[in-house]
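Take a look at the structure below.
Here the complex is missing a single protein chain, while all its other protein chains stay put.
Labels for the chains are A, B and C, by order of writing; each one numbers its residues from 1.
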Amino acid sequence: MRVRFAECDPQSIVFNSRYLEYFDVAMTELWREAIGPYEESMGDLGVDMVVAEAGLRFRAPLRFDDEFELRASIRRLGTTSMTTAIAVIKDGTTCVEGELRHVFVHQGTADKREVPDEVRAGLTPYLAD
Amino acid sequence: MRVRFAECDPQSIVFNSRYLEYFDVAMTELWREAIGPYEESMGDLGVDMVVAEAGLRFRAPLRFDDEFELRASIRRLGTTSMTTAIAVIKDGTTCVEGELRHVFVHQGTADKREVPDEVRAGLTPYLAD
Amino acid sequence: MRVRFAECDPQSIVFNSRYLEYFDVAMTELWREAIGPYEESMGDLGVDMVVAEAGLRFRAPLRFDDEFELRASIRRLGTTSMTTAIAVIKDGTTCVEGELRHVFVHQGTADKREVPDEVRAGLTPYLAD
Partner (left out) sequence: MRVRFAECDPQSIVFNSRYLEYFDVAMTELWREAIGPYEESMGDLGVDMVVAEAGLRFRAPLRFDDEFELRASIRRLGTTSMTTAIAVIKDGTTCVEGELRHVFVHQGTADKREVPDEVRAGLTPYLAD
């Protein structure tokens, strides 16, 4: 991925909120690899996720046109929630790292539910030690 | 309204796409004044709008923390569509101006429908000569 | 402030990254009240701030057209950094709360510097107990 001009601010660096857009892309791609396209796989199960917590630590800025990669691993897979560690990496250097905690809900509601078995099975290989 | 830092790019001016976010705010406020809160009033009628065309002319840049106002007037109210002229004004100077053409659809679909009578009645006073 | 349509996602709630845009608005307004317009006051001092850490806890979603207010108080004012607690409140309920840790730098650089005396004096009344 490359930093888009529109993602940078007058300090000529990526504005902090944009990293949460990148984190969401990391989740989408983790899902595709582990379980399948998010909407299809989750729609079939009648389940959805909402973000409950986010944390970000900014170590070095990204700038317009920088190439970077996203790495995601699951730190904790609980009964109704999961915590994913995400890193934004440029040339081997971690520029931003953080976590997203998601809660599983019945689709179209805010009601918590257990992680479906199919999802748990798919995600388990991505659990960090 | 004031320009937010996150809306500005490395040229230290509001990035062009952000004006379409402002245009949408102008539509929301025009609706509130003419008809009522958008979601309530349109939901009751089972109708929605989608943007079919947008045009923008950038005359002078806005910068971080600039105060500005939005002006909207309806240029054309057709059978199934409307065209709204919108201006972004700072200290009496038009910085950006443009148009949005919206098409009325049955809610939850992409199927065109006529402008509801209640909407037409509410919008008519905002028709520019 | 009101939630803009463009800030909401297909779950019909404000997308998580947008709260960091709101947090930045809260910082801008805290600055205006405590010290003066950010760019003027900081430019005169040759100083700038960069975000080092951000944390957010999402308690209840905001939706399109919701009215909300932002509250900011300084939790810690160190030698070269400050931590600000920010809450997004709707009808007396805290929907999202979090912190931003900023580091003071010499303008145009990433080099840390001490909080200028004028800034420290202005911010001290906003320190939470």
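In this section, a residue touches a chain if its C-beta (ideal position, glycine included) is under 8 Å from a C-beta of that chain, and two chains touch if they have at least 3 such contacts.
Small disclaimer: the values here were computed from a predicted structure and weren't measured.
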Sort through B:33, B:53, B:69 or B:114 and give me the one touching the missing partner chain.
B:53
Full-complex contact with the absent chain, from B:16, B:80, B:94 or B:124:
B:16
Tell me where the left-out chain touches subunit B, residue by residue.
11, 13, 16-21, 24, 48, 50-58, 61, 110
What does the interface between subunit A and the hidden chain look like in terms of residue numbers?
2, 4-6, 20-21, 24-25, 28, 37-39, 64-65
Residues of subunit C in contact with the chain that isn't shown?
5-6, 8-10, 12, 15, 17, 64
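In this text, only the chains that are shown with their structure count from here on.
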Compute the centre of every chain as the mean of its C-alpha atoms, then state which one is farthest from the centre of subunit C.
B
Hey, how far is the Cα centre of subunit B from the one of subunit C, in Å?
29
How many angstrom between the C-alpha centroids of subunit C and subunit A?
23
Cα-centroid distance, subunit A relative to subunit B, in whole angstrom:
33
Would you please write down the residue numbers of subunit A that are in contact with two or more other chains?
17
